[in-house]
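Below is one structure, written out as structure tokens; comments come after it.
The complex appears here minus one protein chain, its other protein chains still in place.
Presenting chain A:
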Amino acid sequence: MEEKYPKLQILDENGEVVDASYRAEMTEELTKDLYTKMLRARLFDRKGVNMQRQGRIGTYVPFEGQEAAQIGSAMAMGEGDWMFPSYRDHGATMTFGHSLKNLFLYWKGRQEGCLPPEGVHIFPPAVPIASQLLHATGAAWAEKLKGTDRASIVYFGDGATSEGDFHEGLNFASVFNVPVIFFNQNNGFAISVPIEKQMKSKTIAQKALAYDIEGIRLDGNDVFSVYFHTRTAVERARAGQGPTLIEAVTWRYGAHTTADDPTKYRDQSESAARREKTDPLLRLERYMKNEGMWEDSWLAKLEASLSEEIEAAVKEMENVPAAKVDDMFDHVFAENPWPLEEQKQNYSLVRGER
């Protein structure tokens, strides 16, 4: 199966081009854009981990190491398309237009953090596992029924493929020939459980075979591979050629969440080694150096401006007024049924507010 579903690369680990099919499109502009967005995500992520440690936000879910998978795929989507993230995909959602302020706000325990900017089709992160595959299928189905050429992309991990909803999502998309991209980030671990204990199949991409849909496996740390192959899948979807399951093979360097200790279940020297060898940003840097696109001063300026953007978002987030108690009651239904209204009134009496 590994032969049938080879791990597609465009850049190898040294940043050398191993598949020249997209060479003409790999311009300095695109390259720098991809690098910028990956670095933005990485700096955001590190800020998130630090803020959790400082007690400024709650539990945070880091994704460092998965930037190429998230940014490359999000870049392949177009305006009006739909995105269905899990809780580890803020690299993708910020690239697709989510606000950094609201992403931070989410980890601050604020419901407002679920809100994307007006007109940007991003669902709140799915906390249950694999449930979002069905929503993405439904949303894309709706676009098909409405006669648009819009598609949806849904993010999930290797562990999610064990849930029933994963299989139901693929099957519905197959049966109704829906324009949805099932974007799997196979980072090798479902919290502590390594992929060998999650499944006996050698690839995740091969699971597409059972549903007679397109399945591809790619190097998820090669941003060009992710971007161009996802784009092809999106084009197929728009052309009515149905869903694609993409397996992006990647690695999370750190913990499952800031509440998790990975040294309990794996040797973290593996992460350190991968930082040197297969890091998505380092690989693109090597390519840029090979191509004469790299200047240290460019990076320094970029880091400074991204850090400034992130610090500004933190400040904005921290200046958001405290959550309103009534918000807990007033958004459960369009109009509060009497028990809810009564509870709301009684609680404000106890608080001495009314």
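Going forward, contacts are C-beta pairs under 8 Å (C-beta built on N, C-alpha and C of every residue); 3 or more make two chains touch, one makes a residue touch a chain; residues count from 1.
Following the convention adopted for this analysis, contacts and distances are computed from a predicted model.
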Chain not present in the shown complex, as UniProt names it (candidates "Alpha-ketoacid dehydrogenase subunit beta", "Tetratricopeptide repeat-containing protein", "Multiple sugar transport system permease protein" or "Cytochrome c oxidase subunit 1"): "Alpha-ketoacid dehydrogenase subunit beta"
Contact partner of the left-out chain, one of A:197, A:277, A:301 or A:315: A:197
Residue of A:138, A:159 or A:280 touching the missing chain in the full complex: A:159
Residue of A:1, A:145 or A:332 in touch with the missing chain, whole complex considered: A:332
Candidates A:6, A:109 or A:240 - the one touching the absent chain: A:109
Contact footprint on chain A, counting only the chain that is left out: 58-59, 61, 87, 106, 108-111, 113, 127-129, 159-160, 162-165, 190-193, 197-199, 257, 259-260, 264-265, 322-323, 325, 327-329, 332, 337, 339-340, 343-344, 347, 350
